[in-house]
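One protein chain omitted, others in place.
In order of appearance the chains are A and B, and numbering begins at 1 in each one.
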Amino acid sequence: MDYFIETLAAALRLIISADREIYAIVWTSIWIAVASVGIASLLGIPLGLLVAFREFPGKRLLLQGLNTLMALPTVVVGLVLYGFFTRHGPLGNWGILYTPLAIVSGQAVLILPILWNMSITAAAGADPRLGLTCQSLGASGLQQGLIFLSELRFALMAAVVAGFGRAIGEVGIAMMLGGNIEGFTRTMTTAIALETSKGEFEFGLALGLLLLLVAFIVNLLLQYFQRLAR
Amino acid sequence: MTWAYELRDARFDYGAEPVLRIDEIRIARAGITALVGPNGSGKSTLLNHLAFLAWPGRGSLRFHDREIGAADFRQYRRRVGYVQQKPYLFHASVRDNIELGLRIRGIDQAARRERMQKIIREFDLDAIADRQAHGLSGGEAQKVALARALVLQPEVLILDEPFNHLDKTFRLSLEDRLREIVLRDAATVILTTHDQFLAQTLSNQVFSLIDGHLLPLAAMNLFSGRCSGDRFVTGKLEIAIPPHLPAGNRLAIEANQLVLSKEPLESSMRNRFQGRILRLSDEDLWIHVTIDAGEQFHAVITPAALKDLGVSIGDAVWVSFKSTSVHLF
Partner (left out) sequence: MKNIMNKILHAVLIAMLAWSGIALAEDHLRLATTTSTADSGLLEVLNPAAEAALGAKIDVIAVGSGKALKLGENGDVDVLLVHDPEAEEKFVTAGFGSDRQPVMHNDFILLGPTADPAGVRQATDISDAMRRISGGVASFVSRGDESGTHQKELRLWRAAQIEPSGRWYLSVGQGMGAVLKIADDKLAYTLADRGTYLALRGQLELEVVFADAEELFNPYHVILIDPAKHPHVKHELARKYSEFIRGEAGQKIIRDFKIDGETLFHPDVIH
């Protein structure tokens, strides 16, 4: 028990003393997650609105598929994209394996179904009069889309925050596609998973605490937006 | 008279279920037209069609003397202002709600500001202009939605139950305002209401919607039965109908086509029934008379006419009408 308390104290000291290495890793994690959420949102939200308002054959199948993909295992994404990005793979000569871009792509793939699906749910939950009101005011398709974005902003923000939470907390993709390279692709989760194996528990614990803090903030935001959306 | 809308042979179906069928109607331009009918009578479907938001399974639509196809709908929407029964307001300030339609039309800022100021003053919305639209009372929301439609200065204004949540003062000022935009701007106003008398007094034209059928009258006497030669048999009464009328299971007679008298009238009217007055009710300028003559008839007369007739509840009275004043469908 003493050992654990000592380690915890050391971890807290690392956090409070703003250890450069720790905050570099936290920053890497955050910007990578933000970038992947950005990409996934740019694709997922318009696709979500489009699917919500269009009837087409195979829609039910698509919805079921998206629901399944929301629980996409990170290692499967890592594995498939590794096959694409490796030097022998179809995109090998882009040379993006073991770079932050690789993690961003992987996490974007991981959370696209979340953004897409939650956007569909948000749009389907919109007031049925909203569409008719937009049209009767003479809005074009694009204008109507923008009005929907604005009207559903809280529900959509909840989707974005949920996606961010999933991206920042995942380890499989960051490890398999990023390679945990110090000062480059080392994220909070890969550092916790592998740096700890050096025996530096304080370092791992400090990162673990910061990750918990991030998760806590994400959850608060999620609840905040979900409450506003109602 | 010129027409804003001419609809012919329009059929709206929901799946296999017919929702609305219109053989032919014309809606006057630069006038007020009232549609009377209960919810579920196909009212919203018709309004959506007139607002160029819904296209029928079949039928033709002329607007301002031009044949309109489904492809033109998007472009014509901007000529119509539409206020739904329970209007949807955006999650934004009252001001932003009213301004959105102007922004959609790409109207420049100076013109927007001028029109906004004017409408906010006219609707007395200054006090709430910067409040969030959600959280307004029903009446306030109704006002904002009306302002949002009127600021666009539409050629046609469609209002679904516009008087529902409004206090009496604002209701009367809205009625004045509707008359004014018809006279001054030559706009066409189409509104729905449950209120027969309001429809009669406010509008130039009244249509009734009954079970998805649109009839060019303020129908108040509605009977079901079957046709048998030149008779319509309800089971309690036999009503004379003109020959060669397409058969139907329902028969309607406009309230103002009924003539009341103490003695049987010597006239060409083929339908004459004796009954007793069940109810007399005073509705603003009109007296609403209910007569039991086997079936119940509803007539509308002026207070002066009632006085001349000299009858009251329980008295015997004759109801007469022409066979050509009935509608079968």
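Everything below uses one rule, namely that a residue touches a chain if its C-beta (ideal position, glycine included) is under 8 Å from a C-beta of that chain, and two chains touch if they have at least 3 such contacts.
Please read these numbers as outputs of a predicted model, since none were measured by experiment.
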item	value
Chains on display which the left-out chain touches in the complete complex	A
Which residue of A:L14, A:A159 or A:A191 touches the chain not shown here	A:A191
Footprint left on chain A by the chain that the document does not show	86-87, 97-98, 175, 179-184, 186, 190-191, 194-195, 197-199
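Note that only the chains that are shown with their structure count from here on.
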item	value
Length of the line joining the C-alpha centres of chain A and chain B, rounded to whole Å	54
Chain A-facing residues of chain B, complex	48, 51, 53, 74, 77-78, 80-82, 84, 86-88, 90-92, 100-101, 104-105, 148, 152
Sites on chain A touched by chain B in the complex	127, 129-130, 132-133, 135-140, 143, 147, 150-151, 153
